[in-house]
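Note that one protein chain of the assembly has been removed; the remaining protein chains are unaltered in position.
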Amino acid sequence: MPETTEQVPVLEARNLALHFDVHVGGDRKTIKALDGVDLKLYAGEIMALVGESGSGKTTIARVFSLIYKQTGGEVFFRGEPIKVSPRHEREYFNNVQLIFQDPFASLNSLKKISYILGRVLKIHGLAKGRKDVRQKSLELLERVSMSPAEAYIDRYPTDLSGGQRQRIAIARSLAVSPSVILADEPTSMLDASIRLDVLNLLKDLREEEGMAVMYITHDIASARYLSDRISVMYGGVIVESGPTEEVIANPKHPYTKLLLAAAPNPARFKGSGVAIPSEAAAGTGMDNSKTHGGCRFAARCPAVMDRCLSQEPALLELGGRQSACWLVEDEAQAAASGELVSH
Amino acid sequence: MSIDVQDHPPLDKGPEPDLEVKKQPRFSYKARVQGFKYLGKRLVTYLIVAFISLVANFMLPRFMPGNPADQMIQSIVAKTGNMPSPYALAQIYARYGDPNQNVLVAFWHYLVQTLQGDLGLSIQYYPVPVADLIGRALPWTLYLAIFSTIIGWIIGTWAGAKLGWKPGRRLDSIVTPIAMFFSSIPAFWLGLLLVWFISYKNGWLPPQGAYNESLAINLLDPTFLTSVAIYSILPMATLVLVGFANWMFTMRNMMITTVNEDYVQLARAKGLKPNKVLRNYAARNALLPNFTGLAQSIGASLTAVILAESVFIYPGVGSLLFAAQGTRDYPVMQGVMLLIILVSLVFNFIADSVYVLLDPRTKEK
Amino acid sequence: MKLETVAEIAHRIATSPPLLEAKGLCVDYVTEAGNIRACDDINITLHRGEILGIAGESASGKSTLLAALGRLQRAPAVTSAGQVVFHAKGKEPVDLTRLSEEQLVDYRWSGISIVMQSAMACLNPVSRLKAQFLDVLLAHDSSLTKATATARAEELLQMVGIPSHRINAFPHELSGGMQQRALIALSLACDPELVLMDEPTTAVDVVMQRQILAKVLELQEKLGFAIAFVTHDLSLLLEISDRIAIMYGGKIVEVGTAAQMYEAPRHPYTQGLRNAFPPLTEPVRKLTGIPGSPPNLLNLPQGCAFAPRCSQKIARCESEIPALLDISGGRAACHLLTQEIPEPAKEALNA
Partner (left out) sequence: MFARFMSLRKVQIGLVIMGVFLFAAAVGQPFSEHVLGWTPYTFDGNAMGQAPSASHWMGTTSSGQDALSWLLYGARSSMLVGLISAVIGTALSVVIGTIAGFSGGAVDRFLNGVILVVQNIPSFAILFMIAGLLQNANVLLVSIIIGGLEWTGGARAIRAQAMSLRGRDFTAALRTIGEHPLRVILVEVLPHLSGIISPMFLRLIAAGVGMQASLAFLGIGSAAEPSWGLMINYATTQNALFNGQWWWFGPPGVCLALIGFATTMINFGLDEVTNPTLSSKRMTLMRKFLKQKKRQDAAGQPKIGAMA
């Protein structure tokens, strides 16, 4: 999506932070799940949020769906700060819907599909009377290609496969005709062969109904398949973002490079003659409870410099892309001075 | 039993952040402090319970119909032919309601007395102090409670481990319902049946008492100790028969679940001897809940012990209570009740301590 | 690490002797609703030093098969038919399904070891790593003393990149990635000839997965054990496996080298699965996945289990179960490959 100055993002986070205190065996410590995130989601675009577990990507979705309350920063819906009160909440959820990672957990297993879909229609006054509710529920099922809908509507979630359940969850979200869908790893619990169905469904919804989708995933290949724009998270902040193809083809941040190198790539099949990276950077995920002096990726970074240990890099603009790395700043300066020279 | 887990907002799904630098060996200073902290919290709970029971003990007689203090004085007069001593009078009024005294002041006196171990004088055995009566009876009751619980625990846990290791066998389907039936029989009724069949019909064992009364109480005398052991067979057997099945069921079900755990399967895959897998992997893990339940249930078993004592006329607090009930000896009844509550609190606290020591994971939660 | 060509891999497998053979292996789950055949007539040979990948979706029977290969299936799964012949070094070949638990001890861990999905669940929570290494080391090698066994255990931990002093840790004191590596170190304790790996990296992050796999491949090259590697992630298997078996509805539907699976999968299900993983480097095009859902093992279709989802099915597919037959360079179970087929379907197959 072209980013113009007039365009107001549907969802926006400014300097979003979520710190919480936990008790580990009597010790109090603060975990910084989000530590200053700036994020914009525009109408009709699909943005992928990629990162390891613990990077904060799911937390963002949960702040946007009002499950968690941020401890710092602000969130905006269509340029207005999001208000949390029952009345506003209702209107907000008419526009923003969350799809959970685990379709086995997000549907009440003791209720029939007809009840699950019927409730949302009744609550929002979208259908009146038994017949109408059932008719509209059937339509919803058809919209997520569960056909014949009659065959599914009277069943329990436990009778359905993971992919089918995830469709039900999507259908429930679609009932209110939202303008944004937050999809929190919607396919990670699904079998490979049905994963694409769900991804394609999201793609179609964007195409047909102009919904904006925030696609949260750890699978960078599927992010590439689905999204227009990609943001990479690490340790509670965004470290790189930009148009998907550019980020994939030419990652700037060492962490993005690491993620890409680590992702399984069928094209590197055994015998192909392409070496698989033998040893990715050492170290494990970021411990969000520790304080860090400089760049939070420094401890794992293969290109670490002195500066990285003492100063934290901010998200820098570079030709329509952003990256939080001192290397990028050097590059930007070089480019700028190059321009100067050529002028 | 479970441990309090602090409620905190869920993190991003996935493995916990790596905290390994902070991890300490099992018995480090820090881990110990954490264990103590937990026990300290528990102790506060128990103190609250103890205080509440003291208050209840103080309040209850004041809700009794009639005027218990006067009733008591009358029964003492009827028994001894004399008025109680001024000290005894003051005590009775302090404990059972003096219309002329402020309740709070009375409570304060009561509290001070009780904490000094002064539980008043028995009416039935006037003027013997209640504390003396209880002091004489308590060892017998603890002896029955502790030993019967431990024996029942050992039998039940062992049988449960065996049944749960290979469940579904014929033995399992026979033993389980039978044990279920036994565990449901009231202890006092079973005790009477045993007395009737073993003592009266066949004369195999003495029907009542705690030792041969012709012997002097001497803990160093083997004849006396043998007599104690023989006299306690019937009450013990009753309590064990009624009590072991619950241990068996929990152990059996824990075992069945544990055997399906990955680490037991991995132990099998490692080619360890089946007995070793049973012992070091399956039983050791399945045992944890049973182990911590043990100390706690000694306290809980007091109810059954009291009932059994009254059947076997065993000189413990149960018999004391039973007799006191019959003669309306309120001071004894109240003293015994306080004691039962305190003893169960002590055993609950022991259970907590055992838990902290046993499970290396406790301290992390 | 040297890079082998497709031909070299094929030659290496063809010339190495068999290590484990499943012959007509069937595994049933005994349930109140009836017996469910989770693995049906499995025939496959694993060669010495080979990395065999087994891919399949949930309920395809892949994990059940792996457990049955090591005689580790747990109730209510029962090996109901067939043989698992193990060719242990210096011993007569033996059918594992006919051995008692006691007899199996000779083949466990020193012959076949296993790494399971959740390391946290696999390590005994109430004992230290040391105890868990020592019991297996001492059980299989009577020449070891406690001291030498401890030294060996420390060496094993170092091999997977865990500092040796961590040997005194309880499992819950290690991070997820460390637990998984400790489990791998444990699996190598007795120099096994075969390591069964059941989704060993599914529970860890992608970067950690890469580290663990790199370690496993490095050790495998050094020590020469064979691996049977089960996962649902076909793209991962393509990178690490010599050969790949694809399972569907309790049966192996196709076996071939990684190159064949990537370049020219023959079975329609394999083709679908291969196309279900979006590419990382190739151009993006619209992918479709496979319509429908995995079969219900309690109520399998009469013919080919994949027929209801297959876009290329012919009449025969709905009535007759296809056998796993040799095709050029591998084996596949599909009627399309073994009989006269109409041109359009053939084109689709060769596409």
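Going in written order, the chains are labelled A, B and C, and every chain counts its residues from 1.
We take it that contacts are C-beta pairs under 8 Å (C-beta built on N, C-alpha and C of every residue); 3 or more make two chains touch, one makes a residue touch a chain.
Values in this document were obtained by computation on a predicted structure and should not be read as measured data.
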Checklist entry - Can you list the shown chains that the absent chain is in touch with? => result A, B, C
Next on the checklist: If I consider the whole complex, including the chain that's not displayed, which of C:N35, C:S164 or C:T338 touches that chain?
Outcome noted: C:N35
Checklist entry - Where the complex has a chain not shown, which of A:V50, A:L160 or A:V176 is the residue touching it? => result A:V176
Next on the checklist: Suppose we count only contacts with the excluded chain; which residues of chain A make the list?
Outcome noted: 65-67, 89-90, 93, 97-98, 100-102, 105-108, 110-111, 119-120, 123-124, 169, 172, 175-176
Checklist outcome for this item: Note that chain B touches the absent chain at residues 2, 4, 7, 10, 45-46, 48-49, 52-53, 56-57, 60-61, 64-65, 167-169, 172-173, 176-177, 180-181, 183-186, 188-190, 192-193, 196, 200, 249, 253, 256-257, 260, 299-300, 302-303, 306-307, 310-311, 321-322, 325-326, 330, 333-334, 337, 340-341, 344-345, 348
Checklist outcome for this item: Missing-chain contacts on chain C, rising order, are 28, 30-32, 35, 75-76, 78, 80, 85, 92-95, 98-100, 103
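Basically, only the chains that are shown with their structure count from here on.
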Next on the checklist: Suppose each chain is reduced to the average of its Cα coordinates; what separation in Å results between chain B and chain C?
Outcome noted: 53
Next on the checklist: Report the inter-centroid distance (CA atoms only) between chain A and chain C in whole Å.
Outcome noted: 32
Checklist outcome for this item: Averaging C-alpha coordinates per chain, one finds the centres of chain A and chain B separated by a number of Å equal to 55
Checklist entry - At which residue positions does chain C touch at least two other chains? => result 175, 177, 205
Item to check | Residues of chain A engaged with two or more neighbouring chains | outcome: 52-53, 284-285
Next on the checklist: Give the list of chain A residues in touch with chain C in this complex.
Outcome noted: 52-53, 161-164, 191-197, 200, 218-222, 224-225, 248, 258-273, 275-282, 284-285
Next on the checklist: Using the touch definition from the top, list the residues of chain C that touch chain B in their complex.
Outcome noted: 70, 72, 74-75, 101-102, 104-110, 112-114, 116, 118, 121-127, 131, 135-136, 139-140, 168-170, 172-178, 203-205
Item to check | Interface residues, chain C side, partner chain A - complex | outcome: 1, 3-6, 8-9, 57-58, 161, 175, 177, 205-211, 214, 218, 232-236, 238-242, 257-259, 261-262, 272-274, 276-282, 284, 286-291, 293-294
